[in-house]
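For this view, one protein chain was removed and the others were kept in their places.
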Amino acid sequence: MKSPSIIQRLLGSVSQRTGQRKGLDRDARKTVALCRDLLSQRGEASGAALAREALAAYNALQGPSLEAFIDVLVEEFSPAPEAVNSVADAYRQDPTQAHLVRLQRAVEPLRLELFRRLNLAPGGTAALVEMRRRILQRLKDRPEWTGIDADLAHLLASWFNRGFLVLQRIDWRTSALILEKLTQYEAVHAIQSWQDLRRRLQADRRCFAFFHPALPEEPIIFIEVALTRGMSSTVQPLLDPNSAVADPTDANCAIFYSITNCQEGLRGISFGNFLIKQVAEDLGREFPRLKTFATLSPVPGFRAWLRDAAQELAAVPGGPALLEQLRAIEAPDWHVEGELAKSLEPPLLQLCAHYLLRAKRDGEPLDAVARFHLGNGARMERLNWLADLSKEGMARSAGIMVNYAYRLDDIERNHEAYVNRHEVVASAKLAVFARACALGSAPKP
Amino acid sequence: MKSPSIIQRLLGSVSQRTGQRKGLDRDARKTVALCRDLLSQRGEASGAALAREALAAYNALQGPSLEAFIDVLVEEFSPAPEAVNSVADAYRQDPTQAHLVRLQRAVEPLRLELFRRLNLAPGGTAALVEMRRRILQRLKDRPEWTGIDADLAHLLASWFNRGFLVLQRIDWRTSALILEKLTQYEAVHAIQSWQDLRRRLQADRRCFAFFHPALPEEPIIFIEVALTRGMSSTVQPLLDPNSAVADPTDANCAIFYSITNCQEGLRGISFGNFLIKQVAEDLGREFPRLKTFATLSPVPGFRAWLRDAAQELAAVPGGPALLEQLRAIEAPDWHVEGELAKSLEPPLLQLCAHYLLRAKRDGEPLDAVARFHLGNGARMERLNWLADLSKEGMARSAGIMVNYAYRLDDIERNHEAYVNRHEVVASAKLAVFARACALGSAPKP
Amino acid sequence: MKSPSIIQRLLGSVSQRTGQRKGLDRDARKTVALCRDLLSQRGEASGAALAREALAAYNALQGPSLEAFIDVLVEEFSPAPEAVNSVADAYRQDPTQAHLVRLQRAVEPLRLELFRRLNLAPGGTAALVEMRRRILQRLKDRPEWTGIDADLAHLLASWFNRGFLVLQRIDWRTSALILEKLTQYEAVHAIQSWQDLRRRLQADRRCFAFFHPALPEEPIIFIEVALTRGMSSTVQPLLDPNSAVADPTDANCAIFYSITNCQEGLRGISFGNFLIKQVAEDLGREFPRLKTFATLSPVPGFRAWLRDAAQELAAVPGGPALLEQLRAIEAPDWHVEGELAKSLEPPLLQLCAHYLLRAKRDGEPLDAVARFHLGNGARMERLNWLADLSKEGMARSAGIMVNYAYRLDDIERNHEAYVNRHEVVASAKLAVFARACALGSAPKP
Partner (left out) sequence: MKSPSIIQRLLGSVSQRTGQRKGLDRDARKTVALCRDLLSQRGEASGAALAREALAAYNALQGPSLEAFIDVLVEEFSPAPEAVNSVADAYRQDPTQAHLVRLQRAVEPLRLELFRRLNLAPGGTAALVEMRRRILQRLKDRPEWTGIDADLAHLLASWFNRGFLVLQRIDWRTSALILEKLTQYEAVHAIQSWQDLRRRLQADRRCFAFFHPALPEEPIIFIEVALTRGMSSTVQPLLDPNSAVADPTDANCAIFYSITNCQEGLRGISFGNFLIKQVAEDLGREFPRLKTFATLSPVPGFRAWLRDAAQELAAVPGGPALLEQLRAIEAPDWHVEGELAKSLEPPLLQLCAHYLLRAKRDGEPLDAVARFHLGNGARMERLNWLADLSKEGMARSAGIMVNYAYRLDDIERNHEAYVNRHEVVASAKLAVFARACALGSAPKP
């Protein structure tokens, strides 16, 4: 937060620079002018009216106009280096709290104050989440947008603090508007129809989402749970819209079979960890018979890694024969031939265990889903053969799925082991599989 | 937002320093330890559980323990100067967006991340608002707390952004819990009883408050409005619990007769400007006959200034006689003697006009209420004689009150005139009064 | 409402009779026993617990058990004739208010008190509505159930008094549970899919339903409205899920294109009249530009009547040729042949006008939809050719639809004309069509 006089001085330079800037089309120019006004005294006097106007102008930008506008935010609403350096000098000579505060203010870009003022308008928060989504989409090509992305990420992480999120149960009483959005967002096991969705909300299923008060009809993240007897080893029965509805009070397992982040613009802000733990806690209270809380998760990177590992595999004893055998899984529907599937089970489970436990990048598991659950303190519990027979499931992991178990008493220890030592906490059975793998036990970079 | 690895490194030094620190009692030591845990991997793994524990420990601190804890936050959860300086150097040599982001991270104290994590616990937001209140109370004696106050102010200003506040009408249907709080908070015209409060919520009165979703039963700021025929010139009739209730659809004026900030811990964060403007807009829509939106405001500093101005007054022509005449207002109940009151009206109104228009500090009016409304773009419209006969009203301003008028079309221009040139926008009549004052027209510092 | 002592005496006889009754199976016997208990002191003491038990027993009855139970209600929970006659004598001799009250109590069957006590249990109201539905289904075969049907109808009409119903807008924010029910209930233009439903809830459509507080998730009746420019003459564009969404503020017509009673158990209790008028009033307030409120209604009985009228038609001049011509409409898709359709338009519109204006039973129009809207005070405004090309629309009315117009100023007069003189209020154009019909002007019984 900057004082009006500081903003005024900074705006002077912005105004000069934008005035000279070439190639800014009319819409972008108008938006920049409104944003400048919003940061000026006019903005303070007008309350939310000017924020509405500026937001509407911004929302209308598209394509090159939008990019040009973001470029202006990057180039002209950043701190002036000379000002930063001068305050940094003062701090260096006398590192008091007062100088620290001045330095904090000096490094804060003016655009951050602009974002906060745009938020005065209805729809402001949604627009800022969306702005970050657009920036992230282009970030690879526009490395100079790193700063504005960091500003938005920092601001949104503060605003979407877990303390402000509200957990809501989603069921058939939820509004169609929100249900429709879940259908659109679901990324793990696509919802095929309203009938499919309906089944996922019946008595032996649960769905929960986090919402933010400023986005009351936009789920931030949601999780789908099946209440079952025994830890599920295949996902299709859980997804079958025609399956019989069981009595949830008989269940001893809560299976988290899908978790989806809905807002691309909030990427990198962690919600899943909180959601899983709160849902586990709440369900445990509602159904005291529940003993096991575990996921039934995909192994998204297995087959891609397997292809990359072919050369390495070719070099180990038995490797060429194995590669030959594995060619079978290129055929569609190989899993329906009982004998073939049976013969492939041992080597594929061993390879998958190897992939999950030993394939690393920068010391962490290659597999993104593994990283997420291990980072949350879960334990890699069990591999499941022919567990996901969908086209996607076969393509990404030859149908293999993993149960990650969340045990309240172990979560903290597991998490520390993972974070401090990158240790992959797994069941003995999984370790046995990995050891049996032809690729041997050496971790691969 | 700092990445876990950065936090880990910073915590190392915190941990060392606190270990050596002397004189930290058991409760403070325990709280510091929990806060450190909360920032560590344990904090990430445990979800909200550890935040609840740390918050409970903090909430139990009092007196010296609390101060010692805050001292630790100041001394050990601040950035290390050498780290800041080193990143500042990198930025100086190459002021890229990436270096800027690093510098922003380097100057952010670890305690800010601590505050964000404490907010995971229920009641976290309220505790942080309360923490700032406690810090502000002692800030004069503890200048080294400037930095932590600035951190909290910055964080709370972001979280209590107008876009997240919800305007609610307060009436007799509101919960007793909230009504009781209004009674406790009301700072301008004390609410004497439930009957008094009830009158302020009837058909020809309105009360509105801003609420934040994380504090659903805590008003942030509230405003009281009377719907009247003609601009009110005295406040007692508005406050009379036994006055007849008028038909609000007959009203042509909305008189804002009280506005109260409820949360001392949010001091310096501006809400009143937004509240007045939104309420004026909403009332204008509900009652199209409303033509005038104005306050009936106290002049809190008039008599204190008058005492200070005695010497100066003694030196101007006619001054001594005036001072002699003014001695009458030291007597209690001087205003009930008609002749006396009549004779005092011209000189006191002139002096008050002089005070409001010309008594300045750093170029701005001495009077805090004047600064607030002029800064919002209002115009000083009318002085009212014998307008507030309460003990407080007589003591602070000899019973004089001011109407500040909010005219939609002029707000922006008035605001700019005030902010840019410290111009006090006032009616011609007020200027005439000021010119007639014995103290003459020269602004006084 | 009967006093406990009266109930006690009456129950004595019930108990005796049921004891002797043959052929009552175990479930029915148990239910009767619980109902008797519920009416006894035990029922009074136990609060709602016994009502829950009795309701559960009743809900479990099916087929013959259910019928046997209803028979018991008819035979044994009716007033004893001798008791009625004796009180009737007392009244005849001295027709005081006190005797009248005694007679009112005497003719009230004990089962009515039973129904009121069953209503103590959660779900009681729904079960009673459902009980009447089951009774109505069999009423033709079981004339002795007339009395119990009348009791339920009287009770439910009192409970579902318009004053207790709540009008709710249905839109895409409504719960999926309720939306699904609308889809199941919609009787006029079947909802094909969630996409179809979604289109009917967009900005240029409106849907409203009445709900009762005791059945919060059960619509009682609902109406669908299109906001259009000009009075709609064909229904398929209104129903097209892919049609463009118009700006409702441009509309000058509100077209009621579907109205559906949802609860068969509330048959004969009038809701539609209230619903249409309140919706018209509310929409008129929201959209001041709306000038026309009219239906686009089916003519459900036209072709059935036309078949019945063949003999009569054969006897009038030109009739045989007309009959010959009309044979074309037996073919599927006759309407797609432009020439043919064009040639059939005049005779079919004339016959339809004749049917609507002159085909009567007991003095009232044969057509049920006409009776409903004329009884509400609407005017038969316009016939629309090829207005409903759906299979059902072609089958029931050769695709013809009618606009009934609701004009606030005329409703009362139209209603009186209809109720007192069975006058069919229609536009001049419709009268012209009817006069041109080969069947001539004589009303038919």
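Order as written gives the chain letters A, B and C; numbering starts at 1 within each chain.
In the analysis below, a residue touches a chain if its C-beta (ideal position, glycine included) is under 8 Å from a C-beta of that chain, and two chains touch if they have at least 3 such contacts.
Because the structure is a prediction, the values reported are computed rather than measured.
Every shown chain touched by the omitted chain in the complete complex is listed here: B, C.
Set against the missing chain, the residues C:157, C:187 or C:432 yield one that touches it, C:157. Of the listed positions C:183, C:252, C:273 or C:325, the one in contact with the omitted chain in the full complex is C:273. Only one of B:62, B:175, B:343 or B:420 touches the absent chain when the whole complex is considered: B:175. Along chain B, the points of touch with the absent chain fall at residues 172-177, 179-180, 194, 198, 217.
In the full complex, chain C touches the omitted chain through residues 1, 4, 41-42, 44-48, 74, 78-79, 81, 84-85, 88, 91-92, 95, 97-98, 100-101, 103-104, 107-109, 116, 119-122, 124-125, 144-148, 150, 153-155, 157-159, 161-164, 213-214, 273-274, 277-278, 376-377, 411-412, 414-416, 419-420.
Criterion: only the chains that are shown with their structure count from here on.
Inter-chain centre distance (chain A to chain C, centres taken as mean C-alpha positions): 52 Å.
Spacing of chain A relative to chain B, judged by their CA centroids, is 39 angstrom. Contacts with at least two other chains are made by no residue of chain A.
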